[in-house]
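Missing here is one protein chain; the remaining ones are kept as they sit in the complex.
Up next, chain A:
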Amino acid sequence: MDILTVTNLTKKFGKFTAVNNISFSLREGEILGLLGPNGAGKTTTIDILLGVTKPTSGKITIFNLPFEENRVQILKQMNFSAAYINLPWSLKVWENLYTFARLYEVDGFKEKVQKLMKEFKLYNLKDKPTDSLSSGQLTRLYLCKAFINNPRLLLLDEPTAFLDPDVADLMRKYILKEVKTKKTSILFTSHNMAEVTEICDRVIFLNRGKIIAKDTPINLAMRIKFCRVRLFFDEKKKNAEELLRNYKYIFSLEGKEIVVETEEEKVGQLLGRLSLAKLKYSQITIEKPTLEDFFIKIAREKI
């Protein structure tokens, strides 16, 4: 069942088109990654879905209801967190969470807030003013606020941007648990491609406001035909460089390593050529293309 359906969504700011006729849907219990370089239109799309920015044209249906006409009913079952937001600085952690629990009309909110504060490791900070929290603690607070109403649809715009790897991992596990147990649907943006690969079921790539790719993270990575071959030479490195240059390979030097970019099916040919020339490498690593490679290609418009 589709929780969110976006049809021909366009947003123009004067002559600038931030979002250009995009359509996509999000199923119940699915995590959909919304990726793209800075200025691709991800945040504008999220702002439109939250109702704080008005689209120029297009249709948004959430929980099978048109968004504009059913804003209150829909937003009660939604929530969001973003790296760029703030909560009132002078309020204590629990005061902020109580405020939002009341805004979302959460029943038994005091118990809910206590439970969430424990899960997000905020309980010991509950009496601290928000402006005294570190950026990592703030990010946890925003995520805590995002889960306060058990949302059916959650929009997360770079939610783990300021978290250290350990806490970011805990957060990802919490998100995955929510999706599994409560069938929460999540629209997720991040610049951490490893994170996206780990948690997203599908990914949409935006560039200059347009969707340029839609697929699973693995399938998108496989669209990159090149892989990276890292060769470590104890001796005859110069000769190896010369051979690669003669065969017109794309390569770069990283210390004693030579990193060659080549098509996956031509790795054997490369190794054969080195062998014929009696150039022995002491270590070899073949790096398969990742979502990050796909991202970089898109950002540089080479795909």
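We adopt the following convention: a residue touches a chain if its C-beta (ideal position, glycine included) is under 8 Å from a C-beta of that chain, and two chains touch if they have at least 3 such contacts; residues count from 1.
What we mean here is this: contacts and distances are computed from a predicted model.
The complex includes a chain that is not drawn, and of the options "Transglutaminase-like domain-containing protein", "Transport permease protein", "Hydrogenase" or "NADH dehydrogenase" the UniProt name matching it is "Transport permease protein". Among A:Ile3, A:Ile62 or A:Leu75, only A:Leu75 touches the chain left out of the display.
Here the missing chain is touched by one residue of A:Phe24, A:Tyr104 or A:Phe295, and it is A:Tyr104. Touch with the hidden chain on the side of chain A covers residues 11, 13, 44, 47, 50-54, 71-73, 75-76, 78, 80, 82, 84-89, 100, 103-105, 145.
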